[in-house]
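All protein chains but one are shown in place.
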Amino acid sequence: MTTTFAATMASIAEKFKSAVLADSDGVADACIRVEREELLGLATELAAKGFDQLEMVTAVDYRDRIGLIYRLVSATLSASLVVRCDLPAEQPRVVSLAGIWPAADSQEREVLDLFGVAFDGHPCPKRIFLPDDFCGHPLRKDFESPTLIRRPDLI
Amino acid sequence: MRSYLFGVLWGFAAAILIALTALFGVWWERKVAGRMQMRFGPQQAGPAGVLQTLADTVKLVVKEDITPNLADVPVFKLMPYLVFVPSASAFAVIPFANGWAPFNTEASALFFLAVPGMGALGMLLAGWASHNTYGSLGGVRAAAQLVSYELPRTLSVLSLVVLAGTTSAVGIRGAWQWWWIVVLAPAFAVYFISSIAEVNRGPFDLPEAESELVAGYFVDYSGIRWAIFMMVEYSGIVAASLFGAATFLGGGLGIPGPLGVLLFVAFTVAFTTMMIWVKWSFPRLRPDQLMSFAWKVLTPVALVQLLVAGVVSAL
Amino acid sequence: MASLGKTDSASDSALGYSTLESGVGNVILTSADALLGWSRGQSLWAFPMGTACCAMELIAASFSKFDFDRLGVFPRQGPRHTDVMIVAGTITEKMKPVVIRLYEQMAEPKWVIAMGNCAISGGIFYYDTYSVVRGVDQFLPVDVYIAGCPPRPESLQDGIVQLRNLVRAESVSPGVRYRRRTEIPLRTAPAPTTPAPAEPASAAPASAPSKDPA
Partner (left out) sequence: MPDQEFNQELVVNVGPQHPSTHGVGRILLNLDGDIVRKAELIIGHLHRGIEKMAENRTYLQVVPLTDRLDYVGSMYANWAYCRAVEKAAAIDVPERAEYLRVIVCEMQRIASHMMSVGSSGADSGAFTVFVYAFDLRERIVELFEQLCGARLTYSYVRPGGVAFDAPDGWADAVLAEMRKLPTGLEELDKLLFGNVIARGRLKGVGIMSTEQAIAWGATGPVARGSGVALDIRRQDAYSVYPRIGFDVVVGDNGDAYDRARCRLLECFESVRIIEQAITQMPEGPILTDGIPRLIAPPKGDAYARIESARGTLGVYTVSDGGAKPYRVHFRSPAFCNVSLISRLAPSHVLSDLGVILGSLDPVFGEVDR
């Protein structure tokens, strides 16, 4: 990790107490695990520190909790960073980062559509792929649908 | 009485002539466009696909012609004929032979330019009556385009009238001189470009823009009514080429006898092919570019040409 | 010259269609059927209902290397001006009402070609999907199925030739049956029980629909 990048990481770590700094986990050069409440503060801090590109917003359903993944890339620091935030599985609700990075707008709608995570403050919080009257969120592990035919395990 | 009978006879002859020009025009366009795009045109309906348009027309005649239920039905049904009749009547005044035209009236050149302008009203109402957003957008564009391109077209033929001294097309063809080609070259260019726009083709096919308005003002027409719109377009091309060849080039450069007729037909086919060639090689103009091109480029050129013609004729 | 006028041309009998049943129809009717059949077959204007990968092959089929235009197939965009709707690609639940509405907007003698496995049966997206309609024939009467993922432009054009034989074998008056018009009943309608004449042999790549409902 370049020195400036390490310096920014250190300054962020002590600024946000609940942020747990871990080194690379296969997704980006560094990883920050943060609580739901501190996400907005951390995001504005990172945007100020030179992370101007939000590349990917996605989620993973770990059955007991839903993990949100934001992958940020900084051209000035030439480094990438992944911010992870865990949400309860029942009513996942988090603040929307579309205000800081407009790129998050459509990707957050996709997470809303497929995972059911509600984003507060999103410009138009509607489903993006599925019709509005679709019940359930497909990418949840406990998603059942009459039209879904499971592929037989031939192996 | 005799002229009445002659009128009816000529009506049938014109209908057949227009149908033939449309048949030839559609087949010729698909073959030329095909060859321009490194492919063959229709091949399998008759030798070299000559019967392709016949197959298309017979199919369209027996196809169901749908009237949308929200459409303004009487207007919807009338519009193909309101668009067809003016452009068909333009055939009546074209000087086919030296000194002869089916209807040799005094101001036949102006008749040829003015009457097809009525088609703009038909297109506007066709788009509006089909109660379809694309249709009405196409109709409004057709009205704006046809009206604004009539001015340069009329001015370009006017410089011809100034030189010939008469406004009758037959007179113009009779008074044709060879040096007119040199003097009236810009006028012919303006005439050719604005007649492409008059027929909604080539870079000016905004009313029926395929990639924007799906099919423009005739989007909701099907079957025989749509075929009439297609016949209007293709007979319009041939009519503009016929008139251009007859007046600007004196119908075969004024050579009497079969050679002149042969040249006349050759010029007409050449102009038709040029219109097809222009359509398939240029993208479409934007509405504001279309208008500024008509008013800021074509009209001034036609006016200057008129001045030159006036000076020359005064010499 | 195409087989204008001859109704029992080689390709018709090759497909096993029952030619004119004895004692029905006369010179006027057969020549009218022949002319209409020939003209409709020669000028099948295609409505490219392209949604996914098969749309790329549909575009390639109408361009310089494979050239649809030779067969008289002219892709037009408006549903009103076209005869055959070529459904190319996966149809999802959200797209289904759009396809139905466009099919209903097409002017009457109209046909449907289901191009590609996704249009035939959902193809690779048959298992584990919640939003794919498994086959267009669930809501459209399909005339020709073209297998392949995506089918080559050549097999698409062979499908067009098969459809042309179907079209040429149809008759103007409902009384005359050159060929049993195979209405595939939608899943809800009970299967018609009238006896079927010779089973139309399915030609190799593009199979004309068999009589018995799915």
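A, B and C label the chains in the order they appear, each numbered from 1.
The rule we apply is simple: contacts are C-beta pairs under 8 Å (C-beta built on N, C-alpha and C of every residue); 3 or more make two chains touch, one makes a residue touch a chain.
Model, not experiment: these values are computed from the prediction.
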Of the chains on display, those the missing one touches are A, B, C
In the full complex, which of A:Leu21, A:Leu40, A:Met56 or A:Ala118 touches the chain missing from this view? A:Met56
One chain is left out of this view; which of B:Glu29, B:Asp56 or B:Asp205 touches it in the full complex? B:Asp205
Just one of C:Leu36, C:Ala55, C:Met106 or C:Val136 touches the chain that is missing; which is it? C:Ala55
In the whole complex, of A:Leu21, A:Leu40 or A:Ile69, the residue touching the missing chain would be A:Ile69
Can you list where chain B touches the absent chain? 33, 36-39, 133-134, 137, 203, 205-206, 209-212, 214, 280-289
Those residues of chain A that touch the unshown chain are 25-28, 52-56, 58, 60-61, 69, 71, 75, 78, 82, 101-107, 110, 114, 127-131, 138-139, 143, 150-151, 155
Even though one chain is hidden, which residues of chain C still touch it in the full complex? 49-53, 55-57, 59-60, 63-65, 77, 89-90, 92, 94-95, 98, 102, 124-125, 127-132, 149-150, 152
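Assume only the chains that are shown with their structure count from here on.
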Considering only mean CA positions as chain centres, point out the chain farthest from chain C. A
Roughly how far is chain B from chain C, centre to centre by C-alpha average, rounded to an integer in Å? 37
Distance from chain B to chain A - Cα centre to Cα centre, in angstrom: 61
Could you say which residues in chain B touch two or more other chains, in rising order? none
Chain C-facing residues of chain B, complex: 30, 34, 37-47, 49, 51-52, 54-59, 62-66, 210, 214-215, 219-223, 226
Counting only contacts in the complex, chain A reaches chain C at residues 130-131, 138, 143, 145, 147-151
Where on chain C does chain B make contact in their complex? 1-2, 35-36, 38-40, 42-43, 63-65, 67, 69-72, 74, 76-78, 80-81, 83, 105, 107-109
